[in-house]
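Complex shown without one protein chain; remaining protein chains in place.
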Amino acid sequence: MLSFTLKRLGQSSVLVLIMSVLVFFCMYVVSDPVAVLASDDFTEEDLIVLARELGVDKPIVVQYYQFISKLLQGDFGISFVYNQPVLPLILERLPATLEVAILAIMIGLCVGVPMGIYSGLNRKKKVTKAISFITTVGYSIPNFWQALLLIIVFAVWLKIVPASGRGDTTVLFGVGWSFFNLDGLRHMLLPAVNLAIYKICMQTRLARSGTQEVMFQDYITFARAKGLPRHRIIRRHLLRNILIPIVTITGLELGGLIAFSTVTESVFSWPGIGKLLIDSIHHADRPVVVAYLILITLMFVIINFIVDIVYAVLDPRIRHTQ
Amino acid sequence: MVKLRNTFRAAFHGHPVAIVGLLGVIFFILLAIFGPLFAPQNPYDQAKLDILDGLLPPMSKLGDGTISFMGTDALGRDILSGVIYGLRISLFVAFTAVFFGSIIGVFLGLIAAVKRGWMETVIMRAVDLKISFPGVLLALMLLAIFGSGVDKVIYALIIGTWASKARLVRAVALSEMKKEYMDFARIAGLSQIHIITRFLLPNSISPVLVVLPMSISGAIGAEATLSFLGVGVPITEPSLGLLIANGNDYLLSGKWWISIFPGLVLVAMVLCINVVADRLRDHANPFLHVKE
Partner (left out) sequence: MKTKFFILVLTSLIGFSSALFAENLRMAYSSSPRSIDPFPYGGASTAGYKEHVFEALVAADDSPLLSTGWVWNSPTSLTVNLRRGIKFHNGEDFTARDVVYSACRMMYRVDGKRNLLTSSMGPISDVVEVDSHTVRFETKNPYPLWIQKMKFLSMLSASGGDLRPGPITYDPEGNCGIKSYPTRDDFENGNAAVGTGPFKHVSYSKTLAVLQRNDAYWGEKSIWEGVEISSVSNSGARLAGLLAGDYDVIENPTTEDVKALEDNSSFAYTGKPAWRTMFVVLNVDPKGAPGVSASDGSAPLSNLKVRKAMSLAINREAITDRLFGGNATVANQYAPSYRAGAPEMPGLEYNPEKAKSLLSEAGYKDGFTLSFSTPSDRYPNGVRVAQALTQYWSRIGIKVELNSQPWSVFAKARKAREMGAFFYGWGHPQGPAQMISFAFATRNKDLGLGSSNYSNYSSEAFDAAITSWAVETNPDKSNEHVASAMEAAMADLPGIPVYYTHSIWAHRSDLKINGRQDERTHATMVSYK
C-alpha cells in the first residue's frame, strides 16, 4: 500500500513538472504578452519597459527557472493582465465552477441512474426504447449550440430563469456561494442543466449496462429463487454492485467538469475557472494558464488516486490480486 | 470477410432504428463525396460570393439567379451549399483524425502491454498528461506556429484521440497475454513480432473497433467546439461546426436558418453514427445475448 502510494506520488510529481514545462513553453510560443497588453501609442521604450515589468525580457529558460523557484516557495506568480497574485485569482473563482459542476453531477445521477436502472430491468418496453433514443440524441448535440438553445427557450421565451451571470451569493466561511440563495440558484440552473444533459445520457447508459450485467449474475437468480421481492433485490444487490463503476466514472467526470467547462461558462458568462482559463489563453496571461494547468493536473492525479483506492476498497477481488 | 458480413447482419437484424442509422451514415458519406456536384454554389470561391446576397431567407433568389433553398448567411453563402461542403470537412477531419489517432494509440498500447517496464510507465503517464492538457491550448499552439488550416485541426484531434485507444488496447492486450494460447505460442518458439501481429493485434483490436464510431462522433463535436472557440478550421472554408457558431449570433433575431439547418444536419449525422455505434457495442456485449 505504502509503496504503491509513494510510487504514484513520485510519478505524479514528474507528471506535474512535465506539464508545467509543456504549458510554459506552449504559451511562450503562442503569444507575446507585451504585444497583447501594449496599447497603440506605446513607444519602443514603453514596450521594453513593459517587457521588463512582466518579467518576459529574459531568455525563456531563465524565466522558467525563476518560475519554478518561486513555485517551490508556494508563489504562483502575478497575472500579466490583472496584476494580482495568481493563486487567489484562481481560488476566488473556484466556488462558482465547483457549485455548477456538483449540481450538474447531482442532476445527472438523480435523473440518469434511475432511468438507467429502469431501462436495464425493462428491456423490451417501448419507454426504454424511447429513453435510449432520447439519450443518444442528448449527447449528439454540440454543447455550445445546446447552451444557446436552452437560453432562448427558458430565459428569453419562457422567462423563468435569467440568461446569464451569477446573481447574488451568500457568504459562508468567507466565500460567496450561489447555492444557498434563491437568486443564485436561479442563475445556476441553466449552466448546470447544460452540463447535466450530457451527464444524464452517460449515467443512463452506464446504469443500464451495469444493470444488465448484474441481473445476469448467479446471485441475482439465487435471490429470486429465494423469493426476495423485486424492490429488495434492486436495493440490496443491484444498487450496490452497479454503484462501483458509476461512482468511479463520476469521480473522473467531476474532474473534467471542474477543469474544462469552458464553453458553458463562456456562453452563460458564468465567472468560473473555465472562463478564466480561456480568457487567459486569449490574453496571453501565461502565469494564470500555467498555474491553472498545474493545479488541474494535481487535481486529476489526486482524483485518479482516490478512485483507484476506492475501487480497490470496494472490490475485494482487486485488493487480493495486488 | 465472410465473418465480417455475418457479424454485420447479425448485429443489425431486427433493429430497425439501427438500420435507419446505418442508412443515414451511408447517406451522409455519399452526400459528402458527391454533394459538390449538385451544390448550387461553391461557398469557398471568394470571387463568387457577394455580401449583397447576404441574410436572405430560405427560397430566395441570389444575385445571379440561383435559388437558395436554405437561405444565405451574412456573407452571401448559400446555406445548403455550405452544409454540403461543410459536411465534407467535418467528416474528413473526424475520420482522418480518428483513423491516425487510433493507429498511433493501438501501436502505443501494444508496446505498453508487451514491453512493460519503463516504456509502459512513460506511455501511461503520457496518457494521463494528455487528459489534463486542454485541447484549446493545443489547437491554439498549432494555429500560432503553423498558421490556420484544416490539417492543423486534424493534428490537434489526433493528439486528442490516441490516448483512450492506447489505454484500452493495453488493458485488453494485458488480459489476452495471460491466456493459455499465448503461452503455447511462446513455447512453440514463435518470434515476438509474429505473436504480436498474428495473435495479439487481431484479438485486441475489436474493442477499439467497437469504440470507433463513438470516437468519430466525438471528433466531429470536438472540431465543432474548437471552431466555435475560434481555433478550428479556417473561416473561409467552414465546417458544420463553424457554420453553427457563425449562426449563433442570429438566432435571437429571427434569422434562424443560418444556425438551425447546419445544426440539424450535424445532430442528425452524429446521431446516426452514435446509433450505429450503440448497436455494434451492444452486439459485442455477451450479456445481452441471453434472453431474460
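When the chains are written out, they are named A and B in that same order, and each has its own residue count from 1.
Everything that follows uses one rule, which is that contacts are C-beta pairs under 8 Å (C-beta built on N, C-alpha and C of every residue); 3 or more make two chains touch, one makes a residue touch a chain.
Because the structure is a prediction, the values reported are computed rather than measured.
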Within the entire complex, the undisplayed chain is in contact with A, B
Of B:A10, B:I51, B:L209 or B:L264, which sits in contact with the chain we cannot see? B:I51
Could you please point out the chain B residues that touch the chain left off the display? 45-47, 49-52, 54-55, 74-76, 140, 143-144, 147-148, 230-231, 234-236, 248-255
Had the left-out chain been drawn, it would touch chain A at residues 30-32, 34-36, 38-47, 49-50, 53, 81-84, 148, 151-152, 155-156, 159, 162-166, 266-269, 271, 279, 281-284
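Heads up, the rule we're going with is that only the chains that are shown with their structure count from here on.
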Between chain A and chain B, centroid-to-centroid distance (C-alpha), Å: 23
Within their complex, state which residues of chain A touch chain B. 11, 14-15, 18-19, 22-23, 26-27, 29-31, 123, 129, 132-133, 136-137, 139-145, 148-149, 152, 156, 209, 212-213, 215-216, 259-260, 262-263, 266, 277-278, 281, 289, 293, 296-297, 300-301, 304
Can you name the residues of chain B that touch chain A in the complex? 17, 121, 125, 128-129, 131-134, 136-138, 140-141, 144-145, 217, 221, 224-225, 228-229, 241, 244-245, 248, 251-252, 259, 263, 266-267, 270-271, 274-275, 278, 285, 287-288, 290, 292
